[in-house]
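For this view, one protein chain was removed and the others were kept in their places.
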């Protein structure tokens, strides 16, 4: 049953050192505010799952929260590389991290299998791909009817998943609209789920019957954080802050600049800062 | 690319003797008009796939179109048994039929696997169930990570799928709303797909981005048949004709009564009859 | 105490077994009536799910089919049938699966497939539908049916859905992690499985019912708990809620008819 909490409480109660955690969002609805709160609370030894680790994982890795990253595309979308993640992989700064690399198809299927309560995902994938040789978590199953050899990967089962969504109603049901990504699967695959929302409304009456809604009993905690996806965007609320993604390329290029930026823009502020950041977007 | 045709043309061009065919609809949106057209055109030796064969398959079986039925629940919903299907199974009238019986979970997963281009569906099912012993199409795969033994069934790949939907736009995109059932999967799993619709509109602009829409290039033919789901219902257009389902229990109880009813209500009329039948519902 | 029928007592006793926090996978017929009476009395926040994909539905009248339009119109959300079986049922999100039965044995194994031999059935029944996986994926299973010697039998003709098999730890031996049948509510009594043998045992009889009546309408030798309670009779509110619901249902489904 969904609890309405401050983001501080929700993160404190649901994210523990050593947890396997997914902060999901596919370009759209990336839970930046929740990731910043995790950084402020100084969680350690996290295993981070995400199809597209971008700025938030670059920041968490750069601040030393991560022990391991499971991913399929590590880039600053539309801009370039993730410089903090590279620094950790190439030079072990601020600490060495283990990486488990998959394709998007494998990651999406692994979330789907987790949501479906299966131990593994079965799909047609990795044919001729190099990841097969470097990722021991990629195995095969054979179709008992055709003999076709299919790829299998372990289902994702995060201890906790964080997402950002448009709306919650007073009962705690959550609405996700637009590019919905893998968020529904990431929530249903997880033991606990924390959702930051732009808005809390009385009810979802008169909504179309087939929208992407998470019933309140699938969500652990809801925090009201307007602008919580910035510099990502929230369909129907504010646009993507493309300039911030370009800036990140410079900020993340230098360790000291990065450290100072995190002090000023993450450690020294709180979730309420996000509402201000999306003004004019 | 979707072709707009009369139902007669669409059935004539897309359904052949000996085809494996799905007329899908989960209580809602059952394609009665399309099934009646198939009966009028006297197709033979069909393999009928459906989770819930109800009146339409009772009618097709009773008229001798079916060689084989693949199903998971053969009942007159809310009323009782399918008497024509029983007569075929128990007494071979008008012809003997082969049955392949699954659970709903297996059938739904088999459509999903067909839509996903996989040779088989893998799920946790049939534990301790008797169908395992009587259906050789139920096999196992073992999870390469946990060793758990999961159920596997062949993917459904109909030669043609027939569904009924609310709307098509002029380009041939199709909208399904309300209880969407397995229709999207049944269409994407099939080689050809024929859709009857209540209404043809100019475009789908200003619709919510996450609705259940089949793009025109996934549909073979579209026929405009108002009331085409009767006595099933179409969400937003007309209610279920519960009385007709109750009547069917009597009509289907007697071979002669059945034969006469089919003559009068199916063979002697055309698709246009359906618009009249839903008046007042 | 108001007059009531055995069927009303059955439905109301079943309704009482459900709580506000339950997520219930509802079968048509008696289960559906019980679940909605619970929702309209002591469990207003219970989540009712029908296999048509309707999640958190609150129908004003009882659906005639698991896919009636009102289930969708009153639901929190309606998902596709593959999603229903993958994410919601197989995903382990359902606390209680509520099943009826054509044939039931003392270990809660259910047959709704055939009477007689599967290949040459005396009677071909509708079949299992969602039951095989409901019986193993839901955290626990409630069963409700009227007692008859034809329905409650020594040996069922077909294992449509698995209860406790031959009893004892049979479920665990098959690698089934869920509890299986934990409650049987008939028109005469409330039954619970014995902790060891898992055989259904009468723990409570409805007002005025005798042990003889329970045995006469059951095809196996009935086991009674050391202490058999009397089921509290329906309250005015429970009875009124059930009868109003059925009246509304009658009216709604009797109503419109196509041309």
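In this document, chain identifiers A, B and C correspond to the written order of the chains, with residue numbering beginning at 1 in each.
In the analysis below, a contact is a pair of C-beta atoms (placed from the backbone, for glycine too) under 8 Å apart; a residue touches a chain by one contact, two chains touch by 3 or more.
Values in this document were obtained by computation on a predicted structure and should not be read as measured data.
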Wait, the hidden chain, what does it touch out of the ones we have here? A, B
Among listed residues A:3, A:16, A:67 or A:124, the absent chain is touched only by A:124
Filtering B:5, B:218 or B:252 for touch with the omitted chain leaves B:218
Where A:72, A:161, A:220 or A:252 are the choices, the one touching the absent chain is A:72
Among B:93, B:145 or B:204, exactly one should touch the missing chain; which is it? B:204
Which parts of chain A are in contact with the chain that was left out? 26-28, 51-52, 71-75, 77-78, 81-82, 85-86, 89-90, 101, 103-105, 108-109, 111-112, 123-131, 134, 148-149, 178-182, 184-185, 212, 230-231, 233, 235, 239-245, 276-281
Across the whole complex, the chain not displayed is touched by chain B residues 1, 112, 115-118, 173, 185, 188, 204, 209-213, 215, 217-218
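Quick note on the criterion: only the chains that are shown with their structure count from here on.
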Just the chain pair, please, that has the highest number of C-beta contacts. B-C
Mean-CA-position distance for chain C and chain B (Å): 28
What whole-number Å value describes the gap between the mean CA coordinates of chain A and chain C? 40
Touching two or more other chains - residue numbers and ranges from chain A: 116-118, 209-212
Listing for chain C: what residues touch at least two other chains? 72, 78-79, 86, 90, 137
